[in-house]
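Scroll down for the structure; my scribbles are underneath it.
A single protein chain has been omitted; all remaining protein chains appear in their positions.
== chain A ==
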């Protein structure tokens, strides 16, 4: 039941926020904050009391083991259940969702002033949908949540977004986001149905259950096509170049809370989808596809980085850096070694923190300067209190400075992928130079150079300072002591590695976990 509550709490909280608007603007904010804190507390409680070290090393298992499971029938005729399950990976990502949810509520405290209740409804429903995605292991239910998180996101961008220059309106950005994800989601639906029918053809039984469908035997060609359907849906969301077009627009035009959610969590649902569905359901096809995926990852690293270097809008710059970082994630996923997969988890968490941090900072900059154009900034170092210092820290994280979680994530991925694909790693490493370039360009353009005025802007208030300090603390904590996190996801990643690795011809893959 706890699992169901994890999903329901944000949805219910959202409805309450919407209705509480009639008691003033503060009521929805506090309700939303309480909701997300509750969600976070529950997840942390689960983490403290649960056991995620389930034995996995080398044990050939018949059924998958979950730390928690909950299931009721939904549409028995087609074998559709409301089937939720939790393992280390989903737990980490849900905790992340809860935490970033709190941040998203906090950073909207002064930014959102119109229709506050409805805003928080959308915000919480996005988060509810995301939690659903992380918990559902019935493919139909997964698809349901996958689509369910789009709609509130669409409204968030369309109703509370900023309009950019050159005809980049928020409506256009929202529509683009919606069409991209919707169209790719439909491909996934086709793939899901294809898989179900293939299973039906073999056993005469309709089912959408993950564990059962994993046993389906598919011909090489079918598996490849079905896998591609999943891959495209996840690739759009990750995003993988060339399916990234929605991301810069959506990020730049969304309100700060929207950007935080997008970069912090929504992108991670794609990586989660690959780890949970694309690889385990179609290990052979994924293995065959791996070189292509890694190449796409490389293209993403360079294309995203070079485009980030050319941006004038600070939020677009950060958005393109996300594309580059997700290139590393893609490479790590398809390298498939235990080290690389653990690196992927760490990288997802780290990127969620650092990208959110940067988006929060650009939101705070915008509140003070009323512009996102870096050509109108410069020389701001002494004029913004502690904002530049935080910016420097998060910029350092985004360029992969050791001591931050981003460094460990990237390096675990690279260390883990090197035995499998040395050349990919060598080329990807060059991307580290580009990461330094775009990150420091941001510092140079915004904070260095001659000041463009004398005035001092407002320093961060307690709310803002605390948010940034917490985020920074987490970035450093996971950069210096990531073991609690890695131990939690170790078993889940071991499972992925076992399934994926079994399909591999290569003997260089590492086996086993500590």
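The rule we apply is simple: contacts are C-beta pairs under 8 Å (C-beta built on N, C-alpha and C of every residue); 3 or more make two chains touch, one makes a residue touch a chain; residues count from 1.
We adopt the following convention: contacts and distances are computed from a predicted model.
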{"item": "Choices \"Molybdopterin converting factor, small subunit\", \"NADH dehydrogenase subunit L\", \"Sugar ABC transporter permease\" or \"HPr family phosphocarrier protein\" - which one is the UniProt name of the chain not shown", "value": "\"NADH dehydrogenase subunit L\""}
{"item": "Among A:67, A:269, A:338 or A:356, residue touching the chain not depicted", "value": "A:338"}
{"item": "Which of A:244, A:276 or A:351 contacts the chain that the document leaves out", "value": "A:244"}
{"item": "Among A:414, A:475 or A:496, the residue in touch with the chain that has been omitted", "value": "A:414"}
{"item": "Residue among A:188, A:209 or A:425 touching the omitted chain", "value": "A:425"}
{"item": "Residues of chain A (touch criterion as defined above) contacting the omitted chain", "value": "179, 241-245, 248, 303, 306-307, 309-311, 338-339, 342, 378-379, 381-382, 386, 389, 392, 396, 401-403, 407-408, 411-412, 414-416, 418-419, 422, 425-426, 429-430, 432-433, 436-437, 440-441, 443-444, 447-451, 480-483, 486, 490, 510, 512-514"}
